[in-house]
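Some chains omitted; the rest stay in position.
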Amino acid sequence: MEAVFLAMVLMLSIFLGFELISKVPATLHTPLMSGANAISGITIVGALVSAGGESGAMSTYLGAAAVLFAMINVAGGYLVTNRMLAMFKKKDTNQPGGNS
Amino acid sequence: MQIGVPKETWPGEVRTAMVPANASKLINQGFSVVVQSGAGTESGYTDADYADAGATVTEDRGAVLGGSDIVMSVRKPNADDVAKLKSGALYISFLDPFNEKPLVESIAAQGATAISMEMVPRSTRAQKMDALSSQANLAGYVTVIQASYHLPKIMPMMMTPSGTIPPARVFVIGAGVAGLQAIATAKRLGARVEAFDTRPVVAEQVQSLGAKFVEIDLGDTGQTDQGYAKELTPEQVELQREGQKAVISQSDVVITTAQLFGRPAPQIVSRDMVESMKPGSVVIDMAVETGGNVEGSVMNEVVDINGVKVVGQGNLPGEVARNASDMYSNNLLNLVLEFWDAEAKTLNLDPEDEIIQACVITRDGAVVNETIKNIYSGG
Amino acid sequence: MSPVAINLWYVLAAALFVFGLKQLGSPATAVRGNVLSSVAMIIAVAVTLLSKEILSYEMILLTAVVGAVIGVVVAQKVEMTSMPEMVALFNGSGGIASLMVGWAALYSTGNTTFTEVTILLSIVIGGMTFSGSILAWGKLSEVMTSAAVVFGAQRIVNAGILVGLVACSVLFCMNPAVDSPYLYAVIALSLLFGVMAVLPIGGADMPVVISLLNSYSGLAACAAGFAINNNILIVAGSMVGAAGIILTNIMCKAMNRSLGHVLFSGFGAVKQATKVEGEVKPIVAEDAYLILEAAQSVTFVPGYGMAVAQAQHVVRELGELLEKNGAEVTYAIHPVAGRMPGHMNVLLAEANVPYDQLVEMEDINPRIDNVDVAVVIGANDVVNPAARNDENSPIYGMPIINVDQARTVFVLKRSMGSGFSGVDNPLFFGDNTRMLFGDAKESIAAVVAEFKG
């Protein structure tokens, strides 16, 4: 039964994902990409679970490794994004004026 | 109440103070209108037109002047015209009261009331009677037409198979009503327009027409409460000369509209500046009637100062006589109707009214206008 | 913490992710968006740690800290220019993580077939994301040639890999066992496939590829979510997946390539090489916008069509928008453009285009190859390369504005019809030419709308 709920959730999230991103100025392409990338690091949650869970050593090791990589993705991702955005700051501020 | 419109006698005056359309309007308001034969001819209105409008057309100038309670004219009357006026009559025209002391006093002596159109205040409310503006506006347009007529070049830029023609450079000095209209017209023709005025406030107005305002720092200049420019100190005049030199020498057309209300126009463009211009260039001196902004400009003549044409055409509004007459006539109409009581069929020029105070010069045998009185007594 | 509580927290986190992603999309709010989504991440991680499912912390903490440190350090060190590579690397690590999560999930007992499938999905997608990202990184950081590597049998090979992948997956699902050889085969093949998919793509396209892989890694996470029945993974993962696709699409268009082409790059690359000649490439206002939005220098080349459409006012407006957007804008006027000498001058002056933005043919031609986009507005003969190249063209010898040498050319006209001289125009078939069909005024207005909307 859970699976179907998850299916519903999946369906909704996908639609939401499509709706969320509409027009993005070229300057934001890379930051947005990297930001999204950071989010995709959510897999760390999965990693934690398997690392923490007790389905035997192997799975724990795999999980741990997963945590390592996922963590790189998450920590690095958010930081990089932030740096990029900081760089574009000036440009962005006048952007709205520019496009209105 | 009878309104009389004599034929203009001033040399070269082609406008008229009353157009047929307004004659009928006034008649509907309860006036009777007498027009001297030929009064409208040169602005394109035949005696027949006036007759059709319901006005009486007569050859007899005396009747027009003597028989009317209100006499409307473009230019000031000459001595014997004044003599014909009946006491208590109202005479409306450009009077140039600052410089016409004897004339004004003779009118007073005649017991007539005189309204000087120059003196109509520049209040927002009075704009519809503001003949200076209505005529200056047309004059501004004419200056540019004259310039492009005399210029051996075209105004706009053209990139053609036979080469590129750069836009003509037009420099307008004095961005008042006339100046602004000149700017607008030159812009329309595609010229590259620059302008200067001593009143800093007009910079924005110039830009609002898409032209460039030449910044020359003259220190404090300012304007009168009527929006007229103050006279400059000798130093300032010098500063301005210097500042303009460069611009003028690059310009194909220079148009000067600088006026000082009631005083002779300032001389802004000196001979050497004119000579610094390319041969074939054109200078239009709009202020030539009041002394001229340009050294060497001659009234109603096109002077050639080594290759540069200096146009001193007087009575510029007259060049578009028809529109000019319409506008001027409307101003008078608005003025009269503003104070006309259609029921009582009386004209009450309430001495308390700010417009009346400003523009009525003589009344009940005396000069009543404050400004004028001061000047006369002053010297 | 009870599963219920945890999941309620997850709902909150999900909501924050939604906000974050949305705000990341607009310049004004991007920074805040990033912060929000990071907060969401922290919440998700925190509650997970608190969940009772987790028994041994040491290992986790260790690896987590190490990972965090690495990530932070690298992110700090890297200089701006090599950001994209970085993202690729991070993305790769994300992918491998998903792979491992899936793998690990195999060890948990009592998986339904459905679960097994999702597990495999997370492994496959995670795997190809990983190898693909690494390769992309390599290309970008010139560790290896950034050129597109294309060899004949590519399609066959790729097809083979795919088939193998599917086959092994099926076999594995039939009797799933953590030590089943098929598992390793699947892993290997998916890694290989990632490589093969990125190989034939040139360095220029890398950003698009990364964005795509990034979307994949989202899907991987989503699959992992199903594998371990985890809400937040599914929501965040699929959302990023979807958003990633959209973003990729936008980026493609901005680079004037089709998404399909990137998706099946390997095959695409070969195809594309074959079909360019004599083919007309229409473009829609939206894509035109995306290209102009990214352009640094734009030149308008008006012609009689602009006059007919009375488009001068909108053109000026677009020009202003482009300038505000930081581009250098000029209007190249051909002496015989229009139907009378100075025709264009009349119109542009009317529209208040400043005189100093008008450039003559002689002045623009020498530097036209530095122009990012030349927008030809209802001009035809005056930009007809035949006048330059084709001896027997009736207009041969007439000097023209060499828009065909600009980086990109938009031609705005209503049809493929010819101009005054009735001569066909090879420009329309140019490789870098895009036809924006329709009344010039309408077309420009549409682009302007894109700019403002």
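First chain written, first letter: the chains are A, B and C, and each begins at residue 1.
Methods note: a residue touches a chain if its C-beta (ideal position, glycine included) is under 8 Å from a C-beta of that chain, and two chains touch if they have at least 3 such contacts.
For clarity, every value in this text was computed on a predicted model and none was experimentally measured.
Shown is a single representative of every chain type; counted across the entire structure file, the complex carries the copy numbers A x2, B x2, C x2.
Assume only the chains that are shown with their structure count from here on.
The mean-CA centres of chain A and chain C are about 18 angstrom from one another, to the nearest whole unit.
Centre to centre, using the average C-alpha position, chain B and chain C are separated by 67 Å.
For the pair chain A and chain B, the distance between mean C-alpha positions equals 75 Å. In chain B, there is no position where the chain touches two or more neighbouring chains simultaneously. Residues 14, 17-18, 20-22, 24-28, 30-31, 33-34, 37-38, 41, 44-45, 48-49, 51, 53-57, 59-60, 62-64, 66-68, 70-72, 74-76, 78, 80, 83-84, 86-87, 89-91, 93-94, 96-98, 100-101, 103-109, 114, 126, 178, 207, 210-211, 214-215, 217-218, 220-222, 224-247, 250-251, 254, 290, 293-294, 321, 324-326, 450-453 of chain C are the ones that touch chain A when the two sit in their complex. Note for the complex: chain B touches chain C at residues 156-165, 167, 190, 192, 210. Chain C contributes residues 333-336, 341-342, 344-346, 349, 352, 355, 358, 360 to its touches with chain B in the complex.
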